[in-house]
Structures are given as C-alpha cells and as structure tokens.
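All protein chains but one are shown at their positions in the complex.
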Amino acid sequence: MYKRWLWPGFAFPGVLWLILLFVVPFYVVVAVAFGTVDPILLQPVPIWNPLQWNVGWMIEVLHRFSPGGTFYGVAIRTLEYVAASLALCLLIGYPVAYYVARHAGRLKGLLLILIVLPLWISYMMRMLAWVNLLAPDGYVNRFLTYTHVLSQPRDWLGGQPSTVVFALVYGYIPYLILPLFAALDRIERSHLEAARDLGASPWSAFRHVTLPLSKTGILGGAVLITLPMFGDYYTPNIVSGAPKTSMIGNQIDLYFHGGPQPTIGAAITVLLAAFLTVLMAYYMWTIHRASRELPAV
Amino acid sequence: MTTVAQARPAGVSGWSRIWGWLRNPWGRPRFLVLVTWAYILWSIVPVLIAVQFSFNSTRSRTVWQGFSWRWYWGDPVDSVLHDPTLAHALIQSLKLATADVVIATPIGVLLALGLARWQGRGSRPSNFLMLFPLVTPEIVMGVSLLLVFSHIFMFIHTGTLAQILGHVTFSISYVVVIVRGRLFSIGRQYEEAAADLGASPTIALARVLFPLLTPAIIASAAVVFATSIDDFVISQWLSKGGVTDTVPILIYGATRAAPLPSTNAIATIMMVVTLVVVTLGFLAWRVLTRGERHGATAAEDFGAFNI
Partner (left out) sequence: MARGEIQLIDLRKDFGELTAVDEINLRMPGGEFFSLLGPSGCGKTTTLRMIAGFERPSSGRILLDGSDVAYTPPHKRNVNTVFQNYALFPHLNVYDNIAFGLRRARRPKDEVRQRVARALELVQLSGLEKRKSSQLSGGQQQRVALARALVLNPAVLLLDEPLGALDAKLRKALQLELKVLQQEVGVTFLYVTHDQEEALTMSDRLAVMNAGRIEQVGAPRDVYEDPQTLFVADFLGVSNLMDATVVSAEDGRCRVSVDGFELETRGVDGKVAGSAKIVIRPERVELEPHGAASGPNRLPAMVERIVYVGSAVKVIIRAATGEMLEALVQNTGTELPYVQGTPVQLHLPAEALRLLPDQGLGTASDEVTAPDEEAAATA
C-alpha cells in the first residue's frame, strides 16, 4: 500500500539524531578513555583509531578497581548500596503493587494515581523534602527525641550510609512499582481461580501462580531502577556530603569536574557502561528464555 | 431447570461472618492495605511538608512560623519573583522543556511509525538503538555529550543549545514508546479501509492515521515536557553556569549550601507546572479515546512502561 521507502524514511531523522548524539558521543568517550593526555595543556587527546588505542590509562584504572586499589572500596560500596536499595524497593514495592493490582477494587484508579504521582514530582524536590526533614532541627529528629527514641538529635545528613540507601529507595521505588503493577495486573484472574479450584490455599496460589508469572515484571522493574542507580551521584551528594558514602558516579563526577583528568573519568565511564551492558544482556537473555516458556498471551 | 439467585440468610453474627468470608474468599488481607497506605503516605507527605514550608514566614525550612507568600513574591530580595537567579532558572527550565517538546515530538512520532512498520534489515538495529537511551544512566549520557561537544561538534559549546540537544536525545525514546503502543492498538485496519475506499496513501496517513494518533502525540508531548523540566544530570553537565542553570540544578545547589524556603517555593512552582501539564495530557488522552474503551483499566493508559 505504501511505498517501501516511506517507513525507513520516517525513521531516518530519529535514527540520524540518535547516531549523532548518542552513539558518536559514546564513541568519543571510548576514544578518550583509550587516548592520551597532552602533557602541556593537560587536556585529553582522543585516539579515534581502535588499532592505535592507548591502553595505559585503562589499565591504570583497572588496577585501581582491583582489591587494594583506590576505586575498589567505591565499587564495592556502590554494589552494596544498589543491592540493599533494590532489596528494600522490592520488599516494600511488591506488596503495594500486588495490592493495587489485585485487591484494590473500587479504589484501584485512585491508588494508581497516587503511586504514579511521585514519578511526576521532580526528583530534586523529593530529595529536598527529606533534606528538610532530616536536618538537625527537622521533624524527624524532633519527633524521635520527643518520643525518646533518641536522646539527642542525630546527624542524618553527615555521611550516613543508611541515609543514602534510604534516599535511593525513596527516590527510585516508584519506578519499580509501576512495571510490577503492570505485570501483576496482567495476570488473569482465571489462572488463580483454577489454582484455588485445584486445592491451593491463597498463599500457595500466590507462591505457585502469581509469583512465577510476575517474574518478568520483577526483573523488568529491577533493571529499570538498578541501571540508573549505578550512575547516581547526586543522591549521595544531597543527603550526605561525605566521601565515605560516595558511589561510582561520584568518582566520574570528580574526575571530570574536580580535576584535570577527564581520561580517567572517561575510562571509569566506559567500564561502568560495559558492566551495565553485561547486566542488560543478562536481562534480555532471561526475558528471551521466559518468553519461550510462557504460552503466547 | 432454572436457578434463582439465592437470598442472603438473615445473619446471626457468627454465621454472617463465615458467610461473608465464603462470599468473598478473595477478600482483602489487611496487612496489604496497611502497607499500601503507609507507603503512599511515606511517599507523598514529605513533599507536602516541603510545599508547606515554602509558605513559611521565616527563613527556616524546618520550623514552621506562620503562613506567608514571602518566598514567592513578598521578599524584595530572595523571593522567586525578585531573585534573578531563581527567575532565570525558571525561565531556562521552561525554555528547555518547550524546545524539547517542539523538537523531540515530531522526530519521535515519525520514528515510532517508521520502526513499527519498517520490515527491512535496518529496523531491528534501529529499534535496539532507540531503546538504549531509556536504560542508559544519565551520567553516561552527560559525560558522552560533554566530550562530543569538546572534541567533535566543537561549534557547540556548553549552554542552552547543548542542553536542548541533550534533552531531545533522551526524550525521543519516550515519544516512540508511547506512540508505538497506540499504533499497536490501532493496527492497520483503518488505513486499509481508507485505501479500500479510495484514499491515496498520503490521505490515509493524514486523514485517518494521524487523527487516531493524536491522543498519543499529546500524551507524549506532556511526558517530554515533564521529564525535561525535572531533568538534572544532563542539564547540569551541559550547563555553563549562570543563566543556563535550571531549577533542579538550583535546588541541588541549595540543598547543600544555603537553604532558604525560596528553594521550596521554586520547587513547588515547578511541581505544580509539571502536574498540570501531565494532568492535561492525561485528560486529553482519556477524552480523545473515549469511544474506544470497553471497560479497560486505567493501567493501559500507563502502558508507556511496557517497553
């Protein structure tokens, strides 16, 4: 019906844009990471030809990531923070998503709006809210001292890992709840009724029907929040000024804005991207396998 | 043999409780209700408190001392209206968001159509390419854009233009995902019907497909606007400071440095603008697809998250 070139033609502007402003820039990062530094101007010099890449800086950076190196602690810490945040997000988010998807009844629409709402409230605003609350004279301290849980106000914002994890959970959990909700909502009621009919208790039906069927949703939501979380640098900066809670993102930030070593920053960025690509590949592979097991819906 | 719906037996208290459970074995576990509402409160109340403090009459963001419009327009030095830094940030945020919508939406709509219907060899890699910005951490994008403007596209310096280019780059994918969802639910049938009735391909696209895509186009414009206004990382990395700082950048700086309720105020303003835009987009979607719903859940309107 339509000319054959029409659809590729439509796609062309977008694809061109993404190539020029997404793919090419990433290649520049790689070229800088494997480039050299001009000794006089102290500027990074990218090397475009892969055959001429200088692996010196990359090796240096890899050294720093290995146990004992300067980045090792940050890397481990980042993994810990992300893992802890993901776990908490799932712990809190799954029941919420489950309730809204399957048991909310008439309130479903309202609850949906309420859980989607935070997505449209600026991340900075949400962090700002907690910075105010966790300040030395903020409501949290005042409440805790008033109820005698604490004998004196605690410095929540002065470099506490727990605060960082808390902030990460608060910030990212809406992005987990939504895909989880979508996956749980999609599960046919008749599947569960069949399970009950065949003798499963409510808990058993959940464990053997709902949970497996929501696995792709869990995985999808997990990917959706962990990938950006690995690059997060602003959350630790906002709720904790200290270097001892810094994440990988902070290191990249430092090397670009703090000092004249963008090459190292670029190298870390490349490593981070490579790591995340591995995660993404794992995710896609799991999805591919899962979609072959499940019947076509 | 016909059955008549059975009347509820008059309840003795014990029996009616059992009857109640039997009637609804899927009844709500109370624990879940608690967790859900607790979560919602935890999620929203802090923000409401922050909004409240934007109306504080004193400089404190933690101790409430009375209602005032001081930080919005009252204070002659530090209010949003009078503080040039705040005002400029507001304007810059709106500038970037508007430019982003105007550029990213058309590109994204065309890309969505192209990817959905393109059968040839380039379509799968192109589709893959489109998905990448959605899962790339913004810092990676920030770094790469900064470097590309330093080493290749050197005619573009950090500042408004660079920021706009950066925003559009991540916004395109949102438009594609939303429009594509709509495209799938429409299918090819209407264009085929139009062609069958004598419409040339151009007319079929213009008079049939695009009107049916309108709800998705409006919704994606709203999403682009909202995400652009709230963007921090890309804006920061490509900002040259001063007037090219956006509101999120300002808030970020303020939370670490000199906190005033005016920060709360400007954050509140941005939040209200975003919510209004998103609500309008959502309502436009609902109104324009009014005739097509057969009791479908609102969840499908958020289908944007089904990548």
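Note that the chains take the letters A and B in the order they are written out, and that residue 1 is the start of every chain.
We take it that contacts are C-beta pairs under 8 Å (C-beta built on N, C-alpha and C of every residue); 3 or more make two chains touch, one makes a residue touch a chain.
These figures come from a predicted structure and were not determined experimentally.
Colleague: Which shown chains does the hidden chain touch?
Modeller: By the stated touch criterion, the chain not on view contacts A, B.
Colleague: Considering the complete complex, identify which of B:41, B:91, B:193 or B:287 is in touch with the unshown chain.
Modeller: If we include the chain that is not displayed, B:193 is the one touching it.
Colleague: Can you say which of B:134, B:203 or B:243 touches the chain missing from this structure?
Modeller: Within the whole complex, the residue contacting the unshown chain is B:203.
Colleague: Touching the missing chain, which residues of chain B?
Modeller: Per the touch rule, chain B residues meeting the hidden chain are 189-190, 192-201, 203-204, 208, 211-212, 290-292.
Colleague: Against the chain that's been left off, what residues of chain A make contact? List them.
Modeller: 1
Throughout what follows, only the chains that are shown with their structure count from here on.
Colleague: Give the list of chain A residues in touch with chain B in this complex.
Modeller: 1-4, 6-15, 17-19, 21-26, 28-29, 31-32, 46, 92-93, 95-96, 98-101, 103, 105, 108-109, 111-112, 114-118, 120-133, 135, 137-139, 170, 173-174, 178-179, 181-182, 185, 196, 202, 220, 223-224, 227-234, 237-238, 241, 249, 252-253, 256, 262, 265-266, 269, 272-273, 276, 280
Colleague: For chain B, which residues are in contact with chain A within the complex?
Modeller: 25-26, 28-29, 31-33, 35-36, 39-40, 42-44, 46-47, 49-50, 53, 60-63, 107-108, 110-111, 113-115, 117-120, 122-123, 126, 129-130, 132-133, 135-141, 143-148, 151-152, 165-166, 168-169, 172, 176, 191-192, 195, 201, 204, 226, 229-230, 232-233, 247-248, 251-252, 254-256, 259, 263-264, 267-268, 270-271, 274-275, 278, 297-299, 302-303, 305-307
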